[in-house]
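Only one protein chain is missing from this complex, and each of the others stays in its spot.
The block that comes next holds chain A.
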Amino acid sequence: MQPFTYAPVADAAGAAARALQGASFIAGGTDMLQLLQEGVAQPAELADINRLPLQGITEDADGAIRIGALTRLQDAADDARLREAFPVVTEALDLTASPMVRHMATVGGNLLQRTRCLYFRDVSTPCNKRLPGSGCSALDGENRHNAILGGSEHCIAVQPSDLPVALISVDAEVQIQHADGAERWVPVEDFHRLPGDTPQIETVLRQGDVILGLRIPAHARGRRSHYVKVRDRASFSWALASAAVALRLDEGGRVTEARIAVGGVATKPWRLPRVEQELLGVRLDRDRARLAAVWAAEGAVTRSGNAFKQPLLQRTVERAIIEAGELA
């Protein structure tokens, strides 16, 4: 680890001020410590934001649910209101990391988890995300875990978090405060950026921003929602493919609303508007689910090691639709 200075900060304004001076934040620390240990992150200063009053889950009068940025993943997973209203979010949290990591990691930090691309984490190799302009080792390297959607000639690294995938299916938004005191809301769907030719820029956050929390709007209540995660081992592993599905059905079993997002396959949490469109207005059955899910891989670009993800993604989405619609 490179030397750095450390100090806790007391409030969001103090945190933002340190960030403007170039400090990096540490919250749960579960990704930051790995990045520090491997020399990927070399901050001059770490500002510990754990004392900010951003913990806990509350319900608005209209039924929206707010999750403070420093809420631990396990505490969010254990919240009965969240589980009842938005099961897809709870299921994604249940399948995230290990119990120890869930007790430490925060929901705000989870949105900012860095890619698990082998080359990003290995400072002895070229990586455009870690060292812009150095090249992408994954394009023709060990790319079994890399993206088939949203990549560019500069980067095919997967954003590995489960939570934002689920949050997209329930129209969640991120609350952000800037150092100047201004607050803004960004849909989770628009929070992460495509790599393009600047893969080192991963989100819409600017220097001096602090994530205050998340809000899941009341209008997303009542959808049948479900999260499916496929991985190399039964537990404690990143997704090879995952799918969050939220559907509203009318009394006749016809789909009136559909939100579908996928993880483990794309450079950012990835919404599938074409699959949603295929489901709208149809009476859901297993054939419809399969036909719609074919569109999940629309635009996919596969590499030497990750072509398996194309059918895997389609079948993961199909299974998530079937299970969400209780057609199994």
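Everything that follows uses one rule, which is that a residue touches a chain if its C-beta (ideal position, glycine included) is under 8 Å from a C-beta of that chain, and two chains touch if they have at least 3 such contacts; residues count from 1.
The working rule: contacts and distances are computed from a predicted model.
The subunit not displayed here is recorded in UniProt as "(2Fe-2S)-binding protein", chosen from "Sugar ABC transporter permease", "Glycosyltransferase family 2 protein", "(2Fe-2S)-binding protein" or "Trk system potassium uptake protein TrkA". One of A:97, A:127, A:176 or A:230 touches the chain omitted from the figure, and that residue is A:97. Mapped onto chain A, the interface with the missing chain covers residues 1, 3-10, 14, 18, 23, 26, 29-30, 33-34, 36-38, 45-48, 50-51, 74, 97-101, 103-104, 234-236.
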